[in-house]
Every structure is written in C-alpha cells, then in structure tokens.
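As you look at this complex, bear in mind that one protein chain is not there, while each of the others sits in place.
Read from first to last, the chains carry the letters A and B; within each, the first residue is number 1.
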Amino acid sequence: MLNVQIDGVWLQFPKGTRLIEACSQAQKFIPRYCYHPKLTAPGNCRMCLIELGMPKMGPDRKPVVGPDGKPEIGWIPRPQISCAQDVAEGMAVRTDSPMVQECRQGVMEFLLINHPLDCPICDQAGECRLQEFSVEYGNSSSRFLERKVKKPKNIELGPRVTLDAERCVLCSRCIRFMKEVANDDVLGFVDRGSFSTIACHPERVLDSNYSLNTVDICPVGALTSSDFRFKMRVWFLKETKTIDVNDGLGSNITVGSRENVIYRITPRENNDVNGVWLPDSHRLNFKYVGASNRFKLPQIKAQPVDWRTAIAVAAEILKAHSSESIAMIASARMTNEELFVARLLAHQLNIAPERLDVLPRTGEPDGILIPADRNSNTTGAKLLGVSASEPGSHLPGIAQGVRSGAIKVLICFEDATKCGMTAEELSKIALIVIDILPNATSALASVLLPSSAWVEKRGSLININGRLQRINRAVQPPDQARDDWEILRDLLTALGGTNSLNSIEEVFKLMAGEHAEFAGLSLSKIGDLGVPLSLTPATATLQEAAN
Amino acid sequence: MDFIHSIPWFLIFASLAKTIFIIFLVVLPMVSYTVYAERRVSALIQDRVGPNRTGFPLTLLGFKKDFSPFLGGLGQPVADAVKFLLKEDFTPGHVNKPYFWLAPALAMMPALITLAAIPFGSVLDLDFLLIPLGHLFGAEWGHGPVKMIISDMNVGLLFMFAISSVSVYGIVLAGWSSNSKYPFLGGIRSTSQMISYELCMGLSAVPVLLVASSSGLSSIVNYQVAHGWLLLPFTDGSLTLREILLWIPIAIAFVTFTISMFAETNRLPFDLPESETELVAGYHTEYSSMKFALFFLGEYTAMIAGSALIVVLFFGGWHLPFIPDGSRGGFWGAIFGFVNITAFFAKVAMLLVVFIWVRWTLPRFRYDQLMKLGWLYLFEIALANIFLTAGILAFT
Partner (left out) sequence: MAYIVPRPKLTFAEKMYLPSIVAGMAITFKHLKRMLKGETKVVMQYPEEKWDSNMPEHYRGAPTLVKDDHGRERCVACQLCEFICPPRAITISPGEIPAENKFAKVEKYPVEFKIDMIRCIYCGMCEEVCPEQAIFLRKDYAITGTSRAEMVNDKEKLYEMGGVFDGLIHKWNPKK
C-alpha cells in the first residue's frame, strides 16, 4: 500500500491505482471528459488537472520530515492531469486549490468556445457533462466575441448513431471504445486545430453491434442515438433497473419510460455481468412491447371473452383429457417464478417429464457480450425441471405425439410451429396459448391467454453463469393482459390445485422452500446487481464475464 | 227548462271571471314580481345591482335578438317559474308521504281562498259592451253593475281570519312530515308564533269593526268612502272632532295589526320559522321543485292578502279622493271602475314595498322576545285599545 496525501489527508491505496480513481475513492470527485475507467487514458481533455506534489528530498536522498512528523511536500508549480497518473509513495494532491479551480475554469472556457449551446435541441441535455461541469466549475458568461467555428451537424456515422460535430469536445472516448472494446477501429480524428472532428474511416461506417455504446460514453451531445433522437427529454424518463432478456447473459440495463411508453434502454454497470456495455441489437429490441397488435383480452377461438370464462374453458379442456394426452411447451425466457408455477401445473395435470420442454434458441457468440444461448433463463428452466437436461430434446417426442394423435392438448408458451409441428397438425388438437403477440400458433389457439412482456412484470432469472438476477416492472401491461404466473395460478386453482399464491413474493418463497439453491433469498434480497448461485456445472455453462 | 232558467248563469260567469282575473291575472303575477322586487330592492338597499340580466330569450323562438326590457331582469320571474317546474321533484325516503304532499297545498290554498272576501274594486258596469254583444246572439246580456268582490259576505273579516288560520296546518304538517330536525323546529316555532299573533291580530281589527259597525269588508270600505279613510280621516274633505279622537285608537290598531301581520306571514323581523342561520330553511328544508315553490307562493300570496286587508281596513280600500266609483254606468263608469281596481292594487303594491323595506332593515328577533312582544305587549295594547275605541264611540 502506498501513502498518498489528498487535500491534506494521508490515505493508503494499492499500487497501480490511478490518481483520479484514488481521489474518487477519497470522495474528492475530479471532473473529466476523456477519462473512462474501462478505457485507456489519453489525457487529452485536460479537465482533470490537479496540483501534484512529491516529498522533498534532503541531500541524503531521504524525505525531509516536517515539524509534524510527516514528510514535507515539494509542490510541482504547474498543474498535472490526474487520469494518466498512478499513485506513488508520498504523493500529494490538491484537488480544489485556487490554481486547480482556475485551471478548470479555463479549460471549460476553451471547451465552450465552439460549442453551439443548443441545449434546448440537444438530446444530451439533462445528462450532459458539459452542462454539469459548466455549472459547477465554469463561468457564468462568455468572453468569446469572435465567430464560432461551424462544423457539420446531423451526420449519420452509422445506421444507429448520429454525430453533431459542433458539440464534440474531442475527448476520443468513442474512438478508444471502438478500438479497444468493440474491436472495430472505425473512428478517428480528421482535420486540424479548431476544425478537428470525429469521422469514420473512408468507406467505413459505424455499424458495429456495439456502436450505441459510444452514445452512452459520449460526455456531451455529439453522438446521439438515431433511434432515441428527439423522442423524449431524458428528465421525463422513469428509470427502471432491470435485466436484458435477449440472451443468456442477462445484461444489466435501465429502462427509460414515460407514461407507459418505453423510450430507450441503456446499460447499467455490473462488472460481474456486462461491465458497462450493451449490444445495439438488445437495446433496440423493445418496440414490440408497445405494439398495437398486443393481445389485450383473453380469447376463445378468436372471440374476446373475460378472464373468468377463459380460465374456466381452459380448465374444462384440461379436465376432459387424460394426463397422457396433455403436453406443455414452456419457454426458457420465462422467469423462475413462472417456470415454477408451470411446473406445479404440470404436476397437477400429471404431465410426464417427456411431454414437458422448452424451445432452445442458439446463435453464434460474438466473443464480446453475446453468448451462444439466446434464451434468458435456460439455467432456471433446467434447475426447476421444466426443461429437459438438454433443452429441446423432448420436443421431437411431443411433435410425434401431436402427429400421431396421442397428444390432444398442448399448453404453449412458445410458437409451436418452431418446435417441429406444422400448423395443420396443430389445428387438430386443442391449444392453450399463453403469449403476448400473434404468431402461427396463437392463430390456432382454442384458448388464448394474454400475458405480460418482460418489462411489464417482476421476477427472477438465472443467467448462463448461474447468477440470479431480478427483472422489474417498468410499464403496465396493456388492457387486461396479466402476469404469466397469475394466469398459471388461476389455471392451477381451477384444476383444484393450491390457491395460496397471492403475490410473486409468495411464489418465490414456495420455490425457495422446494429448491435449496434459492434458500435464504427473496426478490428484494437479490438486489439490483443479482447474486451468484452455487449450481452444479451441469446446469450452468460458465462464460467469462466481459468488461 | 225552468231548472236551467233558475240557475243564476250570470252570477256564476261573473264570479268565475272575477276569480280567474284576480288569481291568474293579478295575484300570481304579482307574487312573481314581488319576489323580483324583493331581490331588486334588497340589492338597491345593500348598494348592489341585483338581477338585471334575464330577458326573454326570443332567439329560441326564431327571433333575431333577445328582448331585455328597459330595467333588465324582468324575465327573471318567468325563468324562475320555468326552473321550478323543470327541476327534479325529489321526495326524500324518510318522510311521511301523504302529509308531505298535502302540506304545500295547505300552505298555498288558504292564502288564495282569503282573497275571495277582499273587495278589490267598487263596481264594474260593462252593460254598454255586453248589451250590443248579446244582441248579436239574440240574447239579453245586460245585468247592471257587478260588485268587484268575489264573495260579499257580511262576516268577511272573520272569514279571512278563519281561513288564514288554516294555513298553519300546512306549515305544521310540512315540519312534522319531513321527519327531519330543522323542519320540525321550524314547524313548531311557526305554529306557536302564528297562534300567538292571530289573537293579537283579531283584537287589533276590532276597533275598526266598532267604528264601521260591520264586519263585512265592503261595508267597511263603504264607511270609509263616506267618512274618510280610517287612518287618513280627511280624505272625505271634512274633519270632525270625533274623527280626530278616533284617530288615536285607529293608529294604535294599525300599528299592532301591521306588526301582527308581519308575524303571521313569517316575514322578517319575525321569520324565525325559517331563519336560515339556525334552521337551514325551516319547515321547507326537505322540499324541492314545485312543492317548494308552493310554499314560496303561499307565503307571498299571504303577504298580498295581508296587505290587501290592511288597505281595506285602514286605507279606504279601492277609494281615491275625488274619483267616483263605477256605478254611474256607461263607458266612463267602466273606466272609473277600472281606476278603482288599479288604485286598490297600487295601494297593495306600496304596502308590499314597505314589507320588503322592513325586511332588509330590521334584524331578526330572538324567539323569547317574539313571544314576549306578542303576549305581554301587543295583546294587552290591542285589548285596551278596544275599550278606548268603545269609550270614544260612546261619548262622542
């Protein structure tokens, strides 16, 4: 450990700590534009200037000790940047001295020289470092009388990112991100002096699947999301901490919504899962939640009915058939709670394990964040016994049963036409479909029960690394659509099963009682960052967390 | 045929015509506009403007402009009446329905019936019109002058007292059948107040009967036509010592009678039965729509009947000095007959303004003060006044 004096207080930091981080840990925030903890530090914004000193050395090359028993500090007369400096023994820092204040004021004034000050239009307003530091460290008025340099505005750097060069402070965060994290070195500076701007390399576009992370890390409004552009001011957005469900990693995200409409999804820092990044494909995949063709009312043979009738009819169908002729295709995108109640329902109906499975989804891993498993809760499905040990291995058997007529009722959480059955075969059996959007299977449903999308419900998921994480409700489900676990609970009750499940917390409690992995946990104890479960390697396929 | 000929057709038609004329053409409009006058005068007294907006919405009937008469607001009574008729007639669930429905009728009807004994004009002789009209149909329609009084009883004053005392039933029934505390208290107060002041009112009128030596209202008026108005005895052009002496008891009788009349009609300063600050609205708290309007109409009709009685007893009824009555016949006779009627209602209207004026000047009495005034002072004064009058009559 190294002794460092920060604003007159001696503290200890491990070797290799960046000075800017050490100051942050000492509750002395140093403003910065170019520095990002996940990226290299080029030191080109000069915002993090501090006053630095080293111990005075006597003629014997030993530190001079002052009257108070501490070494005397020899201060460097010019300011130093703190982001590119590691701590050293005896180092001393002043983070708020008059010189530092004057330096920050000067840097802010330089940065604002060519800034267009179009905050009323700029999407970054409200979460803009330039605004924040201007208030905190800058001048209240401008001394700049000359013409501002005009730079190109509204340039599409890629399909999802728009550049406003006038607002750019040339911090190079985006350039470094594309080079170091996205492994797609497509951005760079062109031109010189005050005309210097960000640009793509000739004949290249910023089309990486991680391009929108540059928007996140851009400290100003230079890079903006083409999707979110001019849609809503950020201060109106209700931020809900939840989990991405597009793949097995379960990246931590924040959903920004206003008045029941989702406007954007941004990554949330969790260094055990996704670091601070999120693939574009995941963050833009929310439009279907607000689609107008969402199921809003329960249907019996495409006729809207009320819930009581729908549940009663579904229960009638299930009661009228023997347990050998019923199968269930659950989804590995359901939450643990839903899977658990589905499993209770399967028990109630005596559905044998070989007539119960989930639909596996896989794809090429991209080597950064996206794993091969594209289902968000495969681990949970396996753990709770809804999935076969190899997800999908029971599906051919179920398909065969449907074809041969052995299976007459299918409870479906997925599009069954993707599970090896044709629409013609499905039209011959009774289908109880629980889904949110129309598909080939829902069109054939005998009973259709509208459920909630992932941003409309609470629950827990287990990612591929065996980390239990929580999803939270950001918006309300449309009209009469309900939570899946409630639908399953009502079915269970109608079939004579338990009626003691009144809240999702109770479902979790019951589940924790039956599965030792969840022992001692509750939805609130999971927290925003999740907790690792101790699972057998058979259930969890471990993947190295990226950051 | 004899039977049909024996029926006094003319009497029936004349009485019907008089009844319809006085109730529907005079008293009911007068009630409406008294309410309006009440609001306007109170506003003027209180330095306000009052209802000055409601005109007649002729645009609804296809005209180009609404009609607002010169003062504005003259359409207000019509609008009020329409409002009362169109409002929901709500009967609360907790009331005693038969009596609840009967009460408004009992409040309204006595006031109207008392009008039968009021001589509202001298005589009217329309023969100059009826005889030629009858000739057109080949009939003989001339019947000579008709008295402008619906029923000329020789006990007219007693009849009025008798009938008006029935109206107390309306208020008692309303207060009791509403089955609610404020109406009940209002009804109780009203009953004792009306019974108390009826005594005093009756006694106050006795000196007038003594002087006129008749209890028929038309005889009283005729006496005043001959000898000058009782309160202004010089109107016949002469002033005798007897008249001057009699003026004292008559003035006392006038004051006590008027005060009793205020109490009888539940007007301020004696409006304790409905004192808003204590009893919400008194006995008609639970009433709405036209039933409430009937109470309202009854109250104002009673006011008009009371004013008419005061005019008859003290101000010479329809008589105006130097204006002859309508008995001379012909066109001018009819004109004078109508002038007499107009004079009568003009006097009544002036008294109504005094009623209103008093209302917006004097604060309400306390209940014990009201009772004390009635029983300990007015009653004794009225009683003593009778002896005073009798004494004067005996010695002059």
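Simple rule for what comes next: contacts are C-beta pairs under 8 Å (C-beta built on N, C-alpha and C of every residue); 3 or more make two chains touch, one makes a residue touch a chain.
Remember, it's a predicted structure, so these values are computed and weren't measured experimentally.
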| item | value |
| --- | --- |
| Contact with the hidden chain (one of A:K70, A:K231 or A:H321) | A:K231 |
| Touching residue (missing chain; options A:M1, A:I121 or A:V135) | A:I121 |
| Chain not shown: contacting residue from A:N154, A:N260 or A:S522 | A:N154 |
| Sole residue of B:M109, B:L158, B:L199 or B:V358 that reaches the chain not shown, by the stated touch rule | B:V358 |
| Interface residues of chain A (partner: the chain not displayed) | 118-121, 125, 150, 153-154, 229-233, 235-236 |
| Touching residues (missing chain, whole complex) on chain B | 41, 43-49, 357-358, 360-362 |
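Quick note on the criterion: only the chains that are shown with their structure count from here on.
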| item | value |
| --- | --- |
| Centroid spacing, where centroids are CA-atom means, of chain A and chain B in whole angstrom | 88 |
